[in-house]
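Apart from one protein chain that is not included, each protein chain of the complex appears where it belongs.
Moving on to chain A:
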Amino acid sequence: MRLCALSILSSLVLFCLELSSAIYADEAYQIDYQHALLGVPQFYTTFFHRPSANSKASLLYTLSESGIVGAKNPKDGTILWRQRIGEEGQTYAGKGFLKAGENSNVIYSALGGKLDAWDAVDGRLAWSWQGEETVRALEIRGQGSNDALIVTEGRNEKVSVRCFSSDTGRLRWEYTDASGDAPYSLIAYESRLFYVALHSALLKGSKIRIHKLDAETGEQTGSPFTFNSESEVSSATSILFAGAIGGHPSIAWADKTLKYVKVASLLKKQTSTLGALTNGEPIETISMHPADRNSAKPHFLLKLTGTSSSHAKVYHLDANTGTAKKEYDLPPISGPVAYSTSTHDENVYFVQHSSSDVSLLSSISPTVLQGWKIPPKAGAQTTDLRSVSHAVAEVVSRGGTKFSVRSALTLESGDLEVIRNGESLWVTSEGLTGVVAAAFVDLTKDDDRAQDLALEGQSNFVSAYIHRLTRHMKELQNLFVWMMDRYDGVKSGEASLNQNANLLQDRFGFNKVVIIATRSGRLAAVSTGMHGKVIWNIQAVTLEPGINWDVMSIDAEDDTALIRAAQGEFLRVESATGKILHHQGAGLLSGLKTTIPVLDAQGRQALLPTNLDGSLGDIPLTSFEDGTIVVTKDDDGTIKGWNVAGKGKVTQAWRFTPFPGQSIYDVNHRPTHDPVTSIGKVLGDRNVLYKYLNPNLILMTCTNTHDSSVTFYLLDSTSGAILHSIKHPDVDLRQPISSTISGNSFAYSLFSRLLSHEPLQLEPQKLQGYQLVVSEIFESPFPNDRGPLNSATNYSSRQPFIADDEKAVRPPHVISQTFFIPGPISRMSTTSTLQGITTRSLLCIAPHTNSLVAFPGQMLDPRRPVGRDPTPAEMEEGLFRYNAVLDFDGKWTLNHKRETLGLSHVIAAPSQLESTTLVFAYGDADLFGTRSSPIGGFDILGKGFSKLQLVGTVAALAVGTMVLAPLVRKKQIDSIWKA
């Protein structure tokens, strides 16, 4: 009987567990949102292409600046496949190659020393080649064969041209050039292959040297020939183009002053000079847009950009003589403009994209074949959301003079937009890749419901009830208006969704704004209530190429957000609009690392400067409250605590230097919003284990490369006292080590080997794998013991309490449990709720599955009984038997079926509902947000709850009662009379 009850109870507990942390099917895709991104598309590696010979529609392929290659559906912008070929956290602007074979389903990408062949339809890797060298050019052989040709440059200027078979990746041939020329390009022409290199001239500049190879065997045919370009070409950037113009191998380069352009035909070895480029104002950049298909006529367009406007000239290359001559001029256009080429049979079309219209031109006449106006974009306040950076277009002839043009525009903001005949199909915020910092910001609404609720929560029961009643009465007056709104919303379809989201936001606090900062200097706000819609997106700072924006933190302050970056840079933006209110540039003071906001004695915020060497700078003329300690981390790996009490006085309170050989890997402190409802843990026998709650705890991860060990220190950051330390030997330091601390518990994950301590085993077993260690900190190992301080209401860590007896200063009691997990955890965090009643889940980013996992808190209780079944008292606490292996349950995956890429950070913020946490994960590529209810949505009605059914039931009951009441009354009277 008892056993039966126990088993029922335990199964109930398990059932509750399963109930709690799963994502319901009807909530998936409803409560979560994702920006699946590829990164900013690059001009030379973005194109429309038919994935296979027999497919009708083409897809949009790109290799982005983030080093991600992928295919998008041009109709709706969904990612069909994507693969990361670059390193995470790197920008590959101007690097990498992407080429598609004609009439085949192979796509080649090359980046660094790697060449990959992908299936164009589904993105599967066909084969891959990795070399020590760097790939300098990629070409496809053509002529019915789709073999990949690459030029690589090794460390000792050894240049190799290699040919790989398209189906297996077998190396067909290799040609080596040890002349020391810098490789530039490969041009395949029929059975020939031109290898273009820059040969340094004697005095200055470079000559363009061309080696002719047999594409079948790789043998050199004939001696190399050169173009005397040394007076113009000083570096590879002077070359505008090297490739086939309508199937005609050519090279074009400009002189240093951009006065003229030279075009050389490789077949005829003929050079023609194209002069008279300028349009009155000096030209700043020249770009060339040639006909890209072999079947097309050898026509090309030169885009000449001046300081205020840009114009274009169209040239024709004579295939017989190899000379180029101007055909016509295009009028100058002020503002950014982008050209793209599209071919149809032998016709060449140029599409001109400006911020307001799209015009289609033929290569033979300057008349506009067809033009479309682009309607102004909604929400594009800043110019970089409107102006086109570069574009690719696809022109389809609809017979006669009718054309259909589809173009993919890359905007200055990095956003990718596809427009068809002037109509915008979709926009994706590709510019929001590479997010380095993000923070939840509350939207302050004019609706003062939150204030009302807070009032009701604080005042006593009766007055709260009266307040609520009056509030509801007031709301009842607005019911009609609200219902009309709803009716309008339902009628207009799409709008109702947004209204609904807006409605939810006020009530449950689900609608917040996540402000994100990217490493390219952009700031954007993503609304959590409107399915992750980007509310605003600005270029906050302009950075030098190759420099990443080092954002330290984003803090919300009322209606504004304060973004602090390295070297003391900070800017304040309006969180609702993105308007920059204040900006202080970097490097105003030398040696300044950052500034931190500290509350002074008057409750105002003062910004304290911290220096690179870990010291505090001059304190502004404010006095801080007694006992304010600023903890800094300096570059040589020490942690220091600074006492800033008093006016203008800074004294070092403590310093933590790791042991020789150790270095600080990571420092974590408790989150700013980390409430704990109960100061103790009630045990099954009604005793209390008191939690050790100290808001100033920091968890430090120190690694030692000499003996591959990791030590975790738990520090009181006001006194610098080490409260606890754990050392893990035999740790693989190349694997991610992540840690988090919240409330009275901390957790970390690493890859390590440890000895098992099973008592039954004679020989200790070495267990190797990814571990997750969960610890809880208590005042004392004994129940009902509040430690030496007992019931004191406050305490000072700097003047520790010393009791008379032996239990003087006692470190807190730490209980830990280790779990084996199937993969690494690159970053962890905990859920955060309004009052901290809900058990916290551990949010983890599992990079091996590219997923966001929320471990339920019950699973990770370090007090789970080991090696035995739980006692009834333990079962009452919800503890169940410890199992060393903790698998990632599919139900814990917050991103469920969604495929995410490059998530590296996760943040959480409370909603107005105690059960629910807003979660946002970001990283190098994707943005993903969802809501999580760690122990189930106990304070909100689920989707399964039908209000209509409830009202219907009540109404039916009322009607039934009204109908039946006279009948019953009659029957009762009759029965009295009959008796």
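Just so we're on the same page, contacts are C-beta pairs under 8 Å (C-beta built on N, C-alpha and C of every residue); 3 or more make two chains touch, one makes a residue touch a chain; residues count from 1.
What we mean here is this: contacts and distances are computed from a predicted model.
Not shown: a single chain whose UniProt protein name, out of "AAA+ ATPase domain-containing protein", "Replication factor C subunit 3", "ER membrane protein complex subunit 4" or "GATOR complex protein MIOS", is "ER membrane protein complex subunit 4".
Only one residue from A:Thr594, A:Asn704 or A:Ser832 touches the chain missing from this view: A:Thr594. Only one of A:Ala120, A:Ile629, A:Val710 or A:Leu918 touches the absent chain when the whole complex is considered: A:Ile629. When the whole complex is considered, the residue among A:His669, A:Arg753, A:Arg810 or A:Arg863 that touches the unshown chain is A:His669. Checked against the full complex, the candidates A:Arg170, A:Arg686 or A:Lys970 give a single residue touching the omitted chain, namely A:Arg686. Touching the missing chain, out of A:Thr78, A:Ser235, A:Ser295 or A:Ser796, is residue A:Ser796. Even with one chain removed from view, chain A keeps its contact list with that chain: residues 552-553, 594, 596, 598, 608, 610, 625-633, 641, 667, 669, 676, 678-680, 682-683, 685-688, 693-696, 698, 717-719, 783-784, 786, 789, 791-798.
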